[in-house]
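All protein chains but one are shown at their positions in the complex.
After this line comes chain A, so read on.
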Amino acid sequence: MFTRLITSAVFAGAGAGLIAALLQLTFVQPVLLHAELYESGQLVHFGAEAVSAHPDLGGLDLMRDGLSVLFSMLLYTGYALLLLPLMAIAEQRGQSLDGKTGLIWGAIGFLVIQFAPGFTLAPEVPGVAAADVFARQFWWVGTVVAAGVAAGLIAFTRSWFAWIGAAVLLLAPHLIGAPEPESFAGPVPPEIAALFAARAFGVALVGWALLGAFAAYFWRTSAVHSPATQARSA
């Protein structure tokens, strides 16, 4: 069972992570590199001269972009290792699992890990003003855990009491508020930061949806060869 979990997660994570990385390099990376020109001071927003919105961002950086592909595949494998046990438990409890329901699992993964914390702590482009990184990480982890528990309550319970609890868990981190910087002194133009957040969310949604579909697919495919399943169906 463990081998089956690991292999399914690695295949799903590598596939979804690779596609997410290619989308990231195409749509997110140029925005990030553009922002870094302001972060490093090479471009100055509201300086003496108007700055072109279309600077030369350079081509592909093999080392840097290669690492991004590798780490994206690793990250998505990590997500799959978390997602698959939950899918397996749901399957044991009689839920059907296929590419289509996997898509929903993936979309919920996106909502829990990306959208819930990002609703208040928007995906940050390099160079924006931000509070202490440990404080933000603490809030980020708390928000993801709360959203994860809320998603479980909504999906797997049938009581109004639990659903109200889920709503409280979803709202509380945002009502409490994320750690904010003392003042907004970031040198990056808001146009770039807004585009970055939108692109990061979009790419992540595609990556997660694919991850859920792939994870369900590989989990089901590997069941055909698993001795435990054969014994049960015999």
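The rule is short, and it goes like this: a residue touches a chain if its C-beta (ideal position, glycine included) is under 8 Å from a C-beta of that chain, and two chains touch if they have at least 3 such contacts; residues count from 1.
FYI, contacts and distances are computed from a predicted model.
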### Task
For the chain that's not shown, choose its UniProt protein name out of "Glycine cleavage system H protein", "CbtB-domain containing protein", "Phosphopantetheine-binding protein" or "Anti-sigma factor antagonist".
"CbtB-domain containing protein"
## Note on the structure
Among A:G118, A:P187 or A:G212, contact with the omitted chain is made only by A:G118
### Query
For the chain left off this view, which of A:P55, A:P85 or A:G177 is in contact with it?
A:P85
### Task
Tell me where the left-out chain touches chain A, residue by residue.
1-2, 5-6, 9, 21, 24, 28-29, 32, 64-65, 67-68, 71-72, 74-75, 77-85, 88-89, 114, 117-118, 121-126, 130, 133-134, 136-137, 140-141, 196, 200-201, 203-204, 228, 231-232, 234
